[in-house]
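One chain of protein is taken out of this complex; the other chains stay put.
This part shows subunit A:
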Amino acid sequence: MVGDFLKDCHVANDPLDQSKGQKQEIQDVDSFSRANRLAMKKSALIAGSLSRSGKRILHLDPNEYYGGAEAALSLAEAESWASRCAEATDTAVFSHASITKPPPSGEKKLLSSRAYSLALAPHLIYAKSNTVPALVSSQCHNQLDFQAVGSWFVLDSASNAQSGLIRVPSSREDVFQDTALSLKAKRGLMKFLRFVANFEEQTETWHDSKDTPFPAFLEQKFALPAASHGPILALTMSTAPSSTTSTGYALPRIAQHLRSIGIFGPGFGAVLPKWGGLAEIAQVACRAGAVGGGVYVLNKAIKEATKSEEDNRITLKLSDAEQVSTTWLCGSAETMQTISPAPDASSGSSATVSRSISVISSPLSALFPSTSEGGVTPAGAVVVVPSSNNDGPPVHILVHTSEAGECPMNQCVAYASVALSSDVGYAQIDQAIANMLSNFDQEPTPEVLWRLQYQQRIPAATDGAVLMDGSFISLPAMAGDLVLADSVLNGVQQAWQSITNEDENMFMKFTSRSEMEDEE
């Protein structure tokens, strides 16, 4: 996959001297009038956004595989990745990685390594967000496949009922059909959902409570008992414990969920990119960058960057002692800190998240009911497992069917995460997955065929603001949010604007290349 991509990565007006015969070799200082050193997915978006700008772009990746922290890995690639991360220190982005392959008790087994494309960054994208319109206006959508994330579930671990998996009602029709809700409970929940639908205009109801913990708000303002909170909280996709999830945080997130429903199709509001999460979007954006003349190089890191006082150009010293001169240098906040530490930059706090990727031996079809008569069968589902002690953070499990292109048929992939460090987090996510699987009363019982677990350190999000120091642009890290936030693209837009100085309405607005040819 990686190799194939590199073959595609040709340079249109070749700044390199082709006669030297090696696409990836970087020439000396003069060859590039502008170059940007980038990392990770947001960098891919910048490369893509600049692909029509006429700027020369050099995209450097210190890894030997493409995609950085948002890569999609085969089983073998996951194994090498895990052994590298196992040796990493606590302060590295990824650490404490290990793989387990429980011996299968039945006939179900793992297929070959390449039958899997596991996403390190599984995300869901809401219809009401800036991502999809940007992908459409930039013509990238033709190369991307999105699939429906249909149902949300809450795993009621305390319940002794046969199915502890409760489907979260998130529309009027869901509430209507939910047999577990009494008539009065239906009415109460609907009243809340109607409120959220235009909560911005009803500030008198919530503005004073915006810092109040959300469960207290639900009880006080809507007389919704604690037992009914689980499903509502699930819609916030908050990775924090319910007691620290504020009303001001929860309401817009629930509103986004509700308002997104029906936009892409009846009954669902979120999608996942096929073939391995954000890796696919990043790949398409990089391809766009490459078609526009960008160069993408793996296995090269920047050791040092110094800015000249006279002409404002930055000289980069690369890992193999080559040098490149550039006008702009753009990278993640962390990388920029390593290359060119700014004295005033605060190191900031960071969150630690425990994650796992599990290959499950069964398709778990009950998680993916069609969301409407004659509608699509979703490829994604969300299972939220509240903490067994009230004050802990919930475990989120994103489950993807084989239709997401990440595993073979009759299996599925469960991506679990919890905002805890691995010493307690791993046990919690293992328990959550086991709990979830125990709710499937089928022969043979579903089991985990393969699991990768790892700890991820996520620097504190800086609200999407792009810090700049002259010609250095540092992109903030993505928060540990499973929902792709608008701030990601906003940060990219700010960077793009600094570099191109163009009107903000032109961001990611490209005519299709074939149309352009027709007009000539």
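Things worth noting here:
In this text, a residue touches a chain if its C-beta (ideal position, glycine included) is under 8 Å from a C-beta of that chain, and two chains touch if they have at least 3 such contacts; residues count from 1.
Criterion: contacts and distances are computed from a predicted model.
Going by its UniProt record, the hidden chain of the complex is named "Geranylgeranyl transferase type-2 subunit alpha" among "Zinc finger protein 511", "Nuclear pore complex protein Nup85", "Geranylgeranyl transferase type-2 subunit alpha" or "Decaprenyl diphosphate synthase subunit 2".
The omitted chain makes contact with just one of the residues A:267, A:446 or A:480: A:267. Within the complete assembly, A:373 is the residue of A:204, A:373 or A:441 that touches the hidden chain. Of the listed residues A:105, A:177 or A:388, the one in contact with the hidden chain in the full complex is A:177. Across the entire complex, the residue among A:108, A:186 or A:259 in touch with the chain not shown is A:186. Although one chain is hidden here, its contacts on subunit A can still be listed: residues 172-173, 175-177, 183-184, 186-188, 190-191, 266-267, 372-375.
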